[in-house]
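One protein chain omitted, others in place.
Let's look at subunit A:
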Amino acid sequence: MADLQKLTIGKAINLGLRRAMEEDPKVLIMGEDVGKLGGVFRITDGLQKDFGEQRVLDTPLAESGIIGTAVGLAVRGFRPVCEIQFEGFIFPGFDQIVSQVAKLHYRTQGKVKMPIVIRVPFGGGIGAVEHHSESPESLFAHIPGLKVVSVSNAVDAYWGIQQAIKADDPILFFEPKKLYHSGAMKAEIDVDGTPDPLFESRVVREGTTATVVAYGPSVKVALDAATAAEDEGKSLEVIDLRTLSPLDLGPVFESVRKTGRLIALSEAPSESSLTSEIAARVQQECFYSLEAPVLRVTGFDTPYPPAKLEEHYLPDLDRVLHAVDRSLAW
């Protein structure tokens, strides 16, 4: 009989981590405050108690150190799962990620594997001070050698983290922090079931009027917009990218061929970003099917503003619907 558990995204990741650690003694968790405190978001809650201080490491406070030592541990055969406390603090570790994590496999002609997962809570909407609300995922998707995943729901969170840990490539795992503990995002998970493949995008709602492609926290916005659009007699198809690198745009192309319209949605600034990449590839593949240019609904090309302004900065349902109208008006 299936073991069904109803979990939030945060609890789903916690259970996924636990399962991965039970299955493979080489899996380590490392980061700031991940042990006793269970992480500032409590995602690693209870793991140090059960697996000990040598498998759940409260590290010194240094991101370059966390990532850099994870590289050495991986060379030694471990599978480190690093937690970065907030996305805005990944940059002291950026050098190690770009220069070593991403390139060692290539440089050694495949002799050195980098089975490292870097968990990054990201995105806004939590009313925080600077550096706690950003969306830097495009920077990592731009780096060859890295894979980038962003989950939007508890089922993918549970399976995704386990799949990422099992993978032999380094994976940046972007988690929608705003939704960690959201009751609305609770899902029933068959914790012994079979997961979908990690590196595939998925149509999460079917529609015919226009396609909205999103990932991470924006998937919820897209789905809410689709519900609202229904009242106006418009039917939106929503696609969750799930993995940002490699981008699986097959389902997007297919959808655009059906609807003729695409809105690419993301909290990140738009210039030179994932949404740029999506727009470029879709116009290349679906040029004759497009009824309107690909439109983007994103954060602005500014630093993340003071949180009192984030309701304006973050793409919301209205901005998605506005873009749908603009697309239809073409």
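Heads up, the rule we're going with is that a contact is a pair of C-beta atoms (placed from the backbone, for glycine too) under 8 Å apart; a residue touches a chain by one contact, two chains touch by 3 or more; residues count from 1.
Everything that follows uses one rule, which is that contacts and distances are computed from a predicted model.
Candidate names were "DNA polymerase III subunit epsilon", "Heterodisulfide reductase subunit A", "Pyruvate dehydrogenase E1 component alpha subunit" or "Phosphate transport system permease protein", and the UniProt protein name of the unshown chain is "Pyruvate dehydrogenase E1 component alpha subunit". The hidden chain makes contact, of the residues A:G10, A:G38, A:P136 or A:P170, with A:G38. Among the residues A:V112, A:A128, A:A187 or A:L317, only A:A128 touches the chain that is left out of the figure. Interface residues of subunit A facing the missing partner chain: 32-33, 35-38, 40, 58-62, 64-65, 88-89, 91-92, 127-131, 271, 300-303, 305-309, 312-313, 318-319, 322.
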